[in-house]
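All protein chains but one are shown at their positions in the complex.
== chain A ==
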Amino acid sequence: MAARPELQAPPEIFYDQSEARKYTSSSRIIDIQAKLSERALELLALPDDGVPRLLLDIGCGSGLSGETLSENGHQWIGLDISEAMLDVAVEREVEGDLLLADMGQGLGFRAGVIDGAISISAVQWLCNADKSSHEPRLRLKAFFGSLYRSLARGARAVLQVYPQNVAQRELILGSAMRAGFAGGVVVDYPHSSKSRKEYLVLTCGPPSLNAAVPNAKGEDGMSCSEDDSSGDEENQTVTISDRNRPRKKRKLDKKSKGKDWVLRKKEQLRRKGSSVPADTKYTARKRKSRF
């Protein structure tokens, strides 16, 4: 497997003219991008009334994903950090508007105007610090915060991501949740290393019925959910308190009867006239632990 592009160079440098060219000439890349964006649009679950919506394509690149949106009749605004990729998009005469912008600096849109957002293989770039001024946590916060503000209530954002590891996935998802989004991760083809795809399906606004995360696609096209076994999670009660229950109080406070106490008692008995063994170095000696 080729090295991850995120590890090679910052996006505005990695996607230079030659790399951007690939995105128009390689039918394989075009095919994958089209499939991913179709699936993302499906997960977006826009109302089925035929009304075109205003969508956002974050990391639109050369506009391959936007083309899918146009085919479905929607208006879209795409943003990307790579000028070379946007130039290709202009050449291809995409129908949406393009912006040269960095999602980690926050999206400059008015509040509540966007009906939905998709992003294909872009958000994991935020986990990298490519400049000394970059702080992934803050950039993710700026991104998700501004995305949340610009989306209309109840609108969805579907972000297809390639997290490098579990920590990155948690970082991304955690930032989204802190920004106020509800939702989770949908994993398509979870058992295939090649076609495994992860989508963050986020819903803006208070959790409601339609905030339920849709089912993932399985190998055979059947829906399969990764957390089938734990489906009843909400009804189970996990007693965390058990683990933190304080141990039985040991009798630490009660002092053992020491040598002083023994000597005092012997003295008392001598005064009474009883026959008491003499005090020696063995008197009230501490026993060895192995006794």
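Everything below uses one rule, namely that contacts are C-beta pairs under 8 Å (C-beta built on N, C-alpha and C of every residue); 3 or more make two chains touch, one makes a residue touch a chain; residues count from 1.
The rule is short, and it goes like this: contacts and distances are computed from a predicted model.
According to UniProt, the chain absent from the figure is "Multifunctional methyltransferase subunit TRM112 homolog A", selected among "SAGA complex subunit Spt7", "Multifunctional methyltransferase subunit TRM112 homolog A", "Peptidase S26 domain-containing protein" or "RecA family profile 1 domain-containing protein". When you scan A:Arg53, A:Arg156 or A:Lys197 for touch with the missing chain, the hit is A:Arg53. In the complete complex, the hidden chain is touched by one of A:Leu44, A:Leu69 or A:Leu86, namely A:Leu86. For the chain left out of this panel, the touching residue among A:Phe14, A:Phe109, A:Tyr162 or A:Tyr189 is A:Phe109.
For chain A, the residues touching the absent chain in the complete assembly are 50-54, 73, 75, 77, 79, 81, 86-87, 90, 95, 97-102, 105-110, 112-114, 131, 133, 142, 146, 150.
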